[in-house]
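What you see is the complex with one protein chain gone and the rest in place.
Moving on, here comes chain A:
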Amino acid sequence: MTPKISLTGVGKTFPVRGGGEFTALSGIDLDVAEGEFLVVVGPSGCGKSTLLDLIGGLTRPTTGRIAIDGAEVTGPALDRAVVFQQYALFPWRTALRNVEFGLEAKGLRRRERAEIARDHLDLVGLSGFEDRYPHELSGGMKQRVAIARSLAYDPGVLLMDEPFAALDAQTRDSLQDELLGIWAKTGKTVVFITHGIDEAVYLGGRVAVLTSRPGRVKEVADIDLGSRDAREDVRSSPEFAAHRHRVWSLLKDEVQTAQRLTVPAPRKEAIHLG
């Protein structure tokens, strides 16, 4: 069976000011199966966002090939949706109209759009907030709207770039659970980027660990935590700790390399190894 997303030998270099090139990604081989939840972790600056841009078709790879359902990606399209860390909601549109945005691109009629948008706001637990403008919503609600917007036009693939990184711990936990619920319900293929180990292990069916500069796939770890049961706290189970330790070990060297490569002050998005 062809994988939903397939990357073969993907590399990306950026021209550097004053001449020369900077290799952000190199030799990425990665297959994502239909309906899979793949998490990509890596130290800050290793090329995670670049990887997502490539799959989204927002930039073209310098080498290699990216395919969705076997067809090469040549640009962005409605078969993929991107959720950004900064929400990227249109501040002049209400929550409902934001969710409708992708449906407009699809060319649906107004009535149909509103109906689908309402259903998706409901899916993310925001019915009753249709007429709120983004500035009237909390960070968590904004990200819920952004997720609803991405799901509304029914893409097969959901690409998420550190979507919960700007949220407080409690909100993040609840959104993680909601996302898993939505994923189970909709069967989307999800590529989820994070720099948090706990988040990676909790969400991922598989966790791909990237090396620091240039980003390569160091290893893909299978995570098996059984079914998520609300009654049990998965995060405190011994299996979770074991997986967590595994990913932590894979990342440790990379983070150290990355820190040696960066200018002294650790960035806010630096990885938490605590």
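Just so it is clear, a contact is a pair of C-beta atoms (placed from the backbone, for glycine too) under 8 Å apart; a residue touches a chain by one contact, two chains touch by 3 or more; residues count from 1.
Note that in this section contacts and distances are computed from a predicted model.
For the chain that is left out, the UniProt protein name among "Isoquinoline 1-oxidoreductase beta subunit", "ABC transporter permease", "Formaldehyde dismutase" or "Serine palmitoyltransferase" is "ABC transporter permease". The chain omitted from view is touched by exactly one of A:29, A:104, A:239 or A:253, namely A:104. Contact with the undisplayed chain is limited, among A:29, A:69 or A:168, to A:168. Check A:47, A:140 or A:196 against the missing chain and you find that the one touching it is A:140. On the side of chain A, touch with the chain left out of the figure occurs at residues 56-58, 75-78, 80-82, 84, 86, 88, 90-93, 101-102, 104-105, 125-126, 128-129, 133-141, 153, 167-168, 170-171, 173-175, 177-178.
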